[in-house]
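One protein chain is absent from this view; the other protein chains keep their places.
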Amino acid sequence: MRFKRYIAAAAVLPFALAVTAAAEEPLKIGFMTTLSGPAASVGKHMQDGFNLFLKLHGNKLGGRDVRVITVDDELKPDLAVTKAQALIERDKVDFVTGIIFSNVLAAVFKPVTDSATFLISANAGPSIFAGKNCNAYFFNVSWQNDTVPEAMGKYLQEKGPKRIAVLTPNYQAGKDMVAGFKRFYKGEIVDEIYTQLNQLDFSAEIARVAALKPEGVFAFMTGGMGVSLVKQYSQAGLGIAVPFYSVFVVDETTLPATKDTAVGLLSTIQYAPSLDNEANKVFAPAFEEEYGYVPSYYASQAYDAAQLIDSALNKTGGKTDDKEGLRFALQRADFKSVRGDFKFNVNHYPIQDYYLVKAVQRADGAFVTEVVEKVLDDHADSYASQCAMR
Amino acid sequence: MSSALLAVQVLNGLQLGVLLFLIASGLTLVFGVMNFLNLAHGALFMVGAYLAVFFYQTSGEFFVALPLALICAVGLAMLLEATVLRHFYTADHLAQLLATFGLILILNDSAKAIWGSIPRSLPIPELLDASIPLFGDLSYPVYRLMVIAVGLIVAAALYYIVQHTRFGMLVRAGAADGEMLAALGVDVRKLFMTVLIGGSALAALAGILAGPLIAIQPGMGDTVLILAFVVIVIGGAGSIRGAFIAALLVGLVDTLGRSFATDFFRLFLSPATANEVGPAVASILIYALMALVLALRPAGLFPAAGRT
Partner (left out) sequence: MMRAMARYAVAAVVFWGLAAIPLVADFFGQSYLVSLATRIVIFALAAVTLDFLLGIGGLVSLGHAAFIGIGAYVVAVFSLYGVSELLIVLPAAVIASGLFALATGALALRTRGINFIMITLAFAQMLYFGTTSFSALGGDDGFTLPMRSSVLGIRALDSATGLFWISFTLLAFTYLLFQVLALSSFGRALGALKQNSDRMEALGVDRWQIQLRAYVISGGVCAIAGVLLANLTGFVSPSYIAWQRSGDLIIMSVVGGQGTIIGAIAGAAGFLGLEEYLSQYFEYWRLVLGPIAIVIALLVAKPLRFSRRHG
């Protein structure tokens, strides 16, 4: 009689071992971001945001141990492709995430999705993958590029000035920003001023704005360019006569440099560290305590990428081989985002709220952005209708 | 386009030109006198800015930070000269390029390791934090006027030193024919060291002055380096006068180009096309200028005497 029990146990044992072995195999995440050059500060925010989630959850996603392989794309798309291929073929990662820049994303998109590996962009949100080229293996947890300036366009259309000057660098992302802005802002655009990448001195452009005498200026100028622009704009003393509205200029990656010169400036984005929701009440203070600086939306997006993966794996029991099931779980986006409401559109880009935020100095001296009001509620991007996925 | 705007843009162009001169003057002297290709020059611009940030944090006063940062930068330049640069005085350009490129890598990553990759800030000294109305209702920042003033004073001082002192005579002679100079018994080594350190000090000064205006981050010297080389090529390597005129020319062409190129194209192209063409043309204007100058004068505008 007892024999049967033992035989049964012996029969089950290898399966049990196999299952536990699979579960013990760590989950591998390829985290690709820019860690050198001028954009390295953004890369650090994102890296820290992602790693914070792991720290708070015992280095586990969906119950599985995690191994993060961090890769620097150096803002070189062809290098990024090689490294992405290494992540997929050598390291056999289950997810590729991170990705700050649209051109890096465009380069790695095909190799990663073709290999049936899930690509979760925690920042880059170009329109090409939101419409016709939407892909079952691609998810974006930040925003579609146009939606952020759309929010500013809506705000200015309703509350503000009738004549605006636009200031942006002369490259694709800049042109996307202008297009998004114009989709909602119907007032007069007195001029579109295009600057050069890596430009240091904006005195010529600022003088031109002053001469045009618009009722406001809408600017898109990332990283160090944005810091220079804000400082110089403040020094020119134009801020009262021509208020400075912007996107991706004034945030926690640049405020430590611009400090006073940025106080009072308005921008639109989907996150601020002061947002009052359950997840953010955990995230923001924990981030500051762990890393010693205030998290930007970049950090929050990377944190949400981790949350997304965690939530999906919780649904599949930690398994990644059933791609259909995993995709379904990802689409559910069943997690509490630090930005508040969050769900995916059919093209796997977010439907979320956008806020007007203002740069302020906190009581403890740090410079942060704070929510002023909500501008767009449950807003989707304009390209989803072109996506064939349903 | 009003005349007031044009006047302001000219002033902006001059200010950019003066800053470029500060950076390029050191570079042209080093290249002209020592035939030394110093790519690390741009990195010293960055070092000046970072040192100013450091001393500002400790002292709280811009005008205290300035001299301290300058002294420290000179010290660093002396260290680099003694450890690395002096081994390449008689080497070919490519070896110099490789070695100074190596220095750029080291300096950039050191800055990132010490101060992080997030841009740093250096506020404008309160004394100069104002704008004065200049032309009609357009005002101009006082700080930038100070930068112009400093640049002009340095230019005048350099001119005096190079033209009217014994040291300057050695510099000019070295630019013309260094071999002869050595044959005449001049301590060329010391001359080189002085020129290199002096040039580096000028680059650091430019960095300190530019600090309150721009973002201070690792690699900020790289863009500036290219501009400096454009200036010395247009001006003629080895010539201070050439560097001064070329710097102002580049500053003006770049600024006026950026300000008015799109307007110009709107005169005969559709606004949408002009918006594409204008900024593209503006970004290549200084290179086109350099190509034009070199087409007419392959050695630059004012090459140092003795060079073809």
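So that you can tell them apart, the chains are marked A and B in the order they are listed, and the count of residues begins at 1 in each.
As a convention for this text, a contact is a pair of C-beta atoms (placed from the backbone, for glycine too) under 8 Å apart; a residue touches a chain by one contact, two chains touch by 3 or more.
As the structure is a computational prediction, the values presented were derived from the model and not from experiment.
Contact with the chain that does not appear here is found for just one residue of B:108, B:217 or B:239, B:108. Check B:21, B:56, B:229 or B:244 against the missing chain and you find that the one touching it is B:229. Of the options B:6, B:134, B:186 or B:280, the residue whose C-beta touches the omitted chain is B:280.
Where chain B meets the missing chain, the touching residues are 31, 35, 37, 84, 87-88, 90-99, 101-106, 108-110, 112-113, 177-179, 182, 222, 226, 229-230, 232-233, 237, 276-277, 279-280, 283-284, 287-288, 290-291, 294-295, 298-300, 306-308.
Chain A meets the missing chain through residues 35-36, 72, 75-78, 81-82, 85-86, 88-90, 102-103, 106-107, 109-111, 126, 170-173, 175, 196-197.
The rule we apply is simple: only the chains that are shown with their structure count from here on.
Work out the mean CA point of chain A and of chain B, and you get 37 Å between them.
Across the interface of their complex, chain A is touched by residues 1-2, 4-5, 8-9, 12-13, 15-16, 112, 116-121, 123-124, 129-131, 138-139, 141, 143-144, 210, 212-220, 223-224, 255-256, 258-259, 262, 275, 278-280, 282-283 of chain B. The residues of chain A lying in touch with chain B in their complex are 35-38, 40-41, 43-44, 170, 192-196, 198, 200-201, 203-205, 207-208, 210-211, 223-228, 231-232, 235-237, 253-254, 256-261.
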